[in-house]
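This is the structure I want to talk about, given as structure tokens.
Omission of a single protein chain aside, the complex is shown with its protein chains in their original locations.
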């Protein structure tokens, strides 16, 4: 630890190097802010994805989705300081570098740093009254092909906090139903005529990219099927390709005592199919409770993309290291920042 | 009757004492304004609920939900004047006494009187152009775990009439589905990060109270299961505990000739289960039609929480004593008043 350049994320004031234990893969768009703090420390900018993690737990070497896991001993993972001496290298009013937000890999560290600066401004806007009208007159369409109320409300809240307006649909499948059979491209060509930016959730991998290729207005990917939900084998390859060290372990207590971030997630029942016995076994395996808290470092945090079931016990909530509700709130600021950047620039 | 302090409710100008015939229990949030005028006259402030009624009808002593009813002779119920000499004892800008609106029992007469004053201002706002922007920059989340379009639209209209904005969800069950299993408390902690006030409808009794206990922002109960839909036995006990006289009768014509308010409601088919015969019998038993109007007093009103089926005939609608559509509109003003009071105070 040092006092040199610190994480701009309000969760980690003063922290400069991170060891992250991510218990399973989760959706990037719900964790955007958090991954900033899970950047493994490398001198040059690297691409980020939700698969950037240091340690990963699986119940007794048996991966629920049929792969064979290996338990590796936990090593110290010494990180350099994350440095972003000049995070805001972009002029106010300058055009945003990205036309669409489709995947985490689009961002390098300098853009991320600058986005977090904007997110911090957004936090001030949200907390003050009267609220900003930066996006007054702008219309966002939330084109959700499958419902995701939490994600949708977060984007809509972000837009409305900036004075913008929203067109909502949660049953967009109707556009492309078997009965009607319209292509995604045709739908996008219609919706772009009604709005200034599209936030899309789709059930098919690659749909967001197709929408962005068609639309003349910005598209934000709020999830498209298994896309941006990479499997463990993807993650390992990706980390190795970037020269990032990682390990697997099945000893939560040992890892928790060393990590800066314990990133817990819901065990997704739907992945176990008929094997309800395996699900139940996995479910109880790694629970973050007061015992885990007790051995965690003082500055460390517990994160979770929500919703949670039993994998974090409720009595953890009151601990200042329980960061998951702050995390959801920070997601709002990031969404406000992205909408602002895509529509009116830096 | 006297000319002394009058009901501030626009329905009852000049009326000072009321005999109310409520034909069955209904939802409090749809009748807020109306119950003001159904307050049995007592010198000291009393708590109000939708169960405050004077007379109640059941088909030939047989209660559809299996209880045994008794027919009682109708007595005159002499009321004192409702007095609220100084209804507006609250300073403009002063904080509202309530943090949440969960049940009718939270209100005493002085608060109710003052709320009705604010509702009257809201009526002016709604009728004038350009409309008020009192709540500009505020965000209301309508978190409905079961759909209730009428109630939702009324709240959303109230918010938007005051310049506020709305996040809508009618499928909030998704948040807490068996598959995902999130607790109400966790959902509230997320939604409170996106909005300034939550209007919630839930299928479980007590859910609104739990939400209010969790949230750091105001919660308005727009119905939570059988909560605030008390059964007849509750009502009797409650009235007796407050020392309020009441009677039951099966003679609609006699009661209608004496009452100030005939509060009709829909007979809820879903309560009869398989006994469709009992439902059909009950359905035709007490119909407010032109014959009933003929014997009603000139100043009396017919109220109904809507939707109505056949229990009030359509030819009653044109009579000035048919108050049910005015009642729905007044519900809008009350909701505007409550939103204003909870968000910015008196």
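As written, the chain order gives the labels A and B, with residue 1 at the start of each chain.
The rule we apply is simple: contacts are C-beta pairs under 8 Å (C-beta built on N, C-alpha and C of every residue); 3 or more make two chains touch, one makes a residue touch a chain.
Quantities reported herein were computed from a predicted structural model and do not represent experimental measurements.
A.B. asks: Looking at B:98, B:244, B:278 or B:306, which residue reaches the missing chain?
C.D. replies: B:306
A.B. asks: For subunit A, which residues reach the chain that was dropped from this view?
C.D. replies: Its contact residues with the unshown chain are 136-137, 139, 141, 165, 167-169, 171-172, 174-175, 179-183, 185-187, 189-191, 193-195.
A.B. asks: Applying the definition given at the start, please give the residues of subunit B touching the unseen chain.
C.D. replies: So the residues of subunit B touching the unseen chain are 129-131, 147, 149-150, 152-154, 156-157, 160-161, 168, 170, 266, 269-270, 306-309, 314, 325, 328-329, 332.
Everything that follows uses one rule, which is that only the chains that are shown with their structure count from here on.
A.B. asks: Taking each chain's centre as the mean of its CA atoms, how far is subunit A from subunit B in angstrom?
C.D. replies: Roughly 43 Å separates the two chain centres.
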